[in-house]
Each structure stands twice: as C-alpha cells, then as structure tokens.
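With one protein chain held back, the other chains of the complex are shown just where they sit.
Let's look at subunit A:
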Amino acid sequence: MAQIQRPKSIIDSIGEEIIKILTPVSICMFIVVILVSILNADSSSASTTINTIATMPYTGTTSDSFWDKLKGALLNSFFFVAIVPVVTFDLVLLFYLRCTQFLKLYMDFSIPIDCFTFLVALFKFAVVGVLAVFMPKMAIFVKQVYLVVVGVLVAYWFTLLPEWTTWVLLVAMALYDLAAVLLPVGPLRLLFELAISRDEDVPALVYEARPVTNHDSGSGTVRNLGNGSQENLNFASVLDSSLTIGTVDVGHQTTRLVRAEEGQVMERNAELSAPLIDHRGGVQLHGQGDTVLSESLLLEDIGLGSTGAIKLGLGDFVFYSVLVGRAAMYDFMTAYACYLAIIAALGITLMLLAFYEKALPALPVSIVLGVLFYFLTRLLLEAFVVKCSLSLVMF
C-alpha cells in the first residue's frame, strides 16, 4: 500500500519565528528560576546584601520602614539608571569614531562570570564563548547557547539585589529603554542611525533567531533549518516571515500590512527576474544591557547575505529573567503568572515590530505587564487559589 503524503497545512509553519525567539527566552527564565530556588532557599533577603553599583546609595535591612525602603529603592534605581546612559553615550561616541576594535576588546573583559574554582575550565569556556560571539563564521547554535548562559549568569546576579530595589530598578530600566529608543536624542536611537548609515552591525551581545529557509518546490515545501553559519537566506523566507507576522495580528492593521506585502510575495517564485528589493526595516542594535527588539530586512541580492532575523538584545533576556526569578523567590504561582505575562507582552511587541518596522524597545510592555501580573497574583490570586485548593475545592 502506498503512503499518501498529506500536503502540509499552513499551521505547520505559521508563527515559527516567534517560537524561535520565545524558546531561548523561556529556557533562560527557566534556568534562572531553578537556580534561584535551589541557591536562594536558605538565605533570607536580609543577609544577602551585596556591594554593587546598584546598591551603592542604600543597602537596607528588612526592619526598615516602608518609606525608608521605598526611598532607598528609588535612590538605588536612579543611580543605576543614571549610569546607563553615560555608558551608552560612551558606546555611541566610540562607534562614531570607529573604535570598534576597542569595543570588542572591552566586551571581552566586561562579561561577568562567577568565581569558578577550575580556572582552566573557565578559561576554555571564556575563549570559546568570546570567539563564538564575535566571529561571524562560528556555528550559530554555539553562539546562541553561550548568549543564553551569559544571560542566565547576569540575571542570577541581579536577583541577589534587595527586593524593593529590584522592582523599582526594573520599572526604571523600562522607562529608560522607552526613552532611549524612541526619543530622537536617545543614545540607542543615535546608535541605530549611525549603524544604518554605515550599513554595519553594532558590536554588542545580541541574540539572533535565524529563520528557516523555504523553497517552494511544487506541491510541498522543503525546509532547511538555519543552523550553522548560513548567510544565504532566500529572501522569500524573509518576506514569508514578515507576512506571517503581519497576518497573525488580529486587528484592523492586518489588511493594511497584508496588502503592502502582497506585491513582494508575488515575486517569490520568479527567482531569476526578481528585482533588488531593498526593504529596510530597523537595524538590530543593542548596547550593553540595553534592550531593543528589531527585525532587520536588509536584502542585498537574491540568495546572498540577507539577515532576515529577529534580534533581541541580551539585556532583554537578563531583565525578563530577573523579573521571573524575583517572582519565583516569592512563590511559584507568581513566577508562572509573570512568565505568561512576559511571553504575552513579547508577542505583542513582535506584532508591533511587524507593524511599525523599525527598532522598538522590548522592555517596557513586558516589564509593565510582568510587574502588574506579579502584584495582581500576589495580592488577589494567591489568597483565592490557596483557599480553594486547600479545601480541595476546584473548578
């Protein structure tokens, strides 16, 4: 009996790019939650005060009053957020003066790594990691793994901060991110414009989700997963992805976006005679710990170097994981609620990205939703659910 191959339906491929970004974010958050629940189980928050830049103005104890704690937290965050633009403007200046070598060297020393006792293992790991991140020909999977590991370590370090400071800091960073990316004078926006005008990448820690390549061969679709350093990405996949993201958006914007992309989709099959399409979306840019999400649709030629990838800054990973880790320190229910909120907000940001097609800050929506869900869960949901399930009354 012959095997009948059913033609692939569309739900096989829609939403693939979103999942490719959601998966590493989820893995990072999951590892941070596990680390937090294992390592922070014995120490209370009063004894783990660390001396860092973020706690310089104020390291309080749990016996302080409400206003003292709030004031201290605001002071900490203000201090921290004040330092970040200074550093970012330095980055802009160096990039402007084309000191990219210096930036790369600086990055090597600024990656925070915990104190391992096996220096050799550390050294090897660091060498491989740095090579993976900065050499463009390295296998992309290694680079992605290393970025997620760095994100986990930095996020874990941040969860050691006192509680109030962490929450206020998250909100402050979200506001700063909004300003830095959208205001014309913001440092990240200047970084973008420089990079676009020079048509190159900013050297920074950026997570890239390479899309799959789709070759339309008659009835079915053949898929090559984008592992390894695949620079040749069929521009059809890029257009497919932008079309995908556009059409899943349920709303009034859908029809407009779909019509805009329609012309380009028609050219998908005419590979030889398709014109050069220079569809410039935003350029992916992320400073140290700054957070921007953008989709780059830079196409040079058919079949040559096109990077139709969604890029998410490592700072995003870190702050999402800090939020979920800190929620996990209270209870797993809050951690799960914050996880869902962040994923939903990331989805919303990706939709907005497909709609606006320029670099967008990835922090604000997620942090706002995450903090909102944390407090709602902690104040409202917990009492309700615990009461019900302790009496074994469920629905």
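Keep in mind that, in the parts below, contacts are C-beta pairs under 8 Å (C-beta built on N, C-alpha and C of every residue); 3 or more make two chains touch, one makes a residue touch a chain; residues count from 1.
Methods note: contacts and distances are computed from a predicted model.
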The chain not rendered here carries, per UniProt and among "Acyl carrier protein", "Auxin signaling F-box 2", "Proteasome subunit beta" or "Gamma-secretase subunit APH1-like", the name "Gamma-secretase subunit APH1-like"
Among A:39, A:83, A:183 or A:385, residue touching the chain not depicted: A:385
Among A:97, A:185 or A:394, which residue is in touch with the absent chain? A:394
Those residues of subunit A which, in the complete complex, touch the missing chain: 7-16, 18-19, 22, 240, 243, 247-248, 250, 254, 258, 262, 265, 331-333, 336-337, 340-341, 343-344, 347, 373, 376-377, 379-381, 383-395
